[in-house]
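Moving on, here comes chain A:
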Amino acid sequence: MDASNYLYVSALLFTIGAVGVVVRRNAIVVFMCIELMLNAANLSFVTFSRINGDLDGQVMAFFTMVVAACEVVVGLAIIVTIYRSRRSASVDDASLLKR
Partner candidate 1 sequence: MKWLTILMVLPLLGAAMISTLSKANEKAAKQLALATTLIVMAATIAMAVGFQRDNIDLQFVEKYSWIPSFGINFALGVDAIALVLILMSTILAPIVILAGWNEAHGGRWSVKTFYILILVLETMMIGVFAATDVFLFYVIFEAMLIPVYFLIGGYGTGERAAAAVKFLIYSLVGGLLMLASIIALYVMSGAQGGHTFDISELSKLTMSSTTQNLLFLGFFIAFAIKAPVWPFHTWLPDAAKAATPGTSVLLLGVLDKVGTYGMIRYCLTLFPEASKTFTPIILVLAVISIIYGAFLAIGAKDIKRLIAYTSISHFGFITMGIFAMTTQGHSGAILYMFNHGFSTAALFLVAGWMISRRGSSTIADFGGLQRVTPIMAWTFFVAGMSSLALPGLSSFVSEFLVLVGTFTRYPVHAIIATFGIVLAALYILIPVQRALHGPTTPGNETLSDLNLREKIAIAPVIAIIVVLGFYPAPLLKVINPAASHVISQMGFTDPAPTNGDK
Partner candidate 2 sequence: MTFTAPVLSYALLSPMLILLGGALIGVLVEAFVSKALRPAVQLTLTLGSILLSFMQLWRIRGEQSLTAAMGSVVFDGPAALLQGSILIIAFISVFLIADTENFTALAAALPGSDEERHALQSGNQVTEVYPLTLFAVSGMLLFPVANDLITLFVALEMLSLPLYLMAGLSRRRRLASQESALKYFLLGAFSSAFFLFGAAYLYGFSSSISFSGIREAIVGGGGNDVLLLIGIAFLSIGLLFKVGAVPFHAWSPDVYQGAPTPVTAFMAAATKVAAFGAMLRIYYTVFANAQWSWTPVLSGIAIVTMLLGSLVAIAQRDVKRMLAYSSIAHAGFLLSGVIALNKAGLDATIFYLLAYGIATVGAFAVVTLVRDSSGEVTDLNRWRGLGKRSPFAATTFALFLLAFAGIPMTSGFIGKFSIFSAAYESGAKGVVIAGVLSSAIAAFFYIRVIVLMFFTDATEDGTSVEIPSILTRATVIIAAVITVALGVYPAPLLNFITDLAIFIR
């Protein structure tokens, strides 16, 4: 089976994620979409690693997961604080700063 199909999948996932970030309101969901994009990137890493026949890509993928995990920690921390002080997780409510 041609490996490049995985690339198409990853591109698709990435796009879905990107669009999701733009269209969804709930901060958590937005964040999930970003995670989706990261994993799309991971998928293409792995695919390329397969195509190129070396392991660097997979190593990279592992690192990405770790970093993503850290991001989750920080991200959730922020989102939770906002939620507590605003009683809402909608990113649109947080628009004091503008112009």
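These made the cut because all candidates are chains of the complex that A comes from, given by their letters.
Keep this in mind: a contact is a pair of C-beta atoms (placed from the backbone, for glycine too) under 8 Å apart; a residue touches a chain by one contact, two chains touch by 3 or more; residues count from 1.
Worth saying up front: this structure is predicted, and the values here are computed from it rather than measured.
Undergrad: Candidates 1 or 2: which touches chain A in this complex?
TA: Every other option belongs but stays apart; chain A touches 2.
Undergrad: For chain A, which residues are in contact with candidate 2 within the complex?
TA: Result: residues 7, 10, 14, 17-18, 21, 27, 30-31, 34, 37-38, 40-42, 44-45, 47-49, 51-54, 56-57, 59-60, 63-64, 67, 70-71, 74-75, 77-79, 81-82, 84-86, 91, 94-98 of chain A touch candidate 2.
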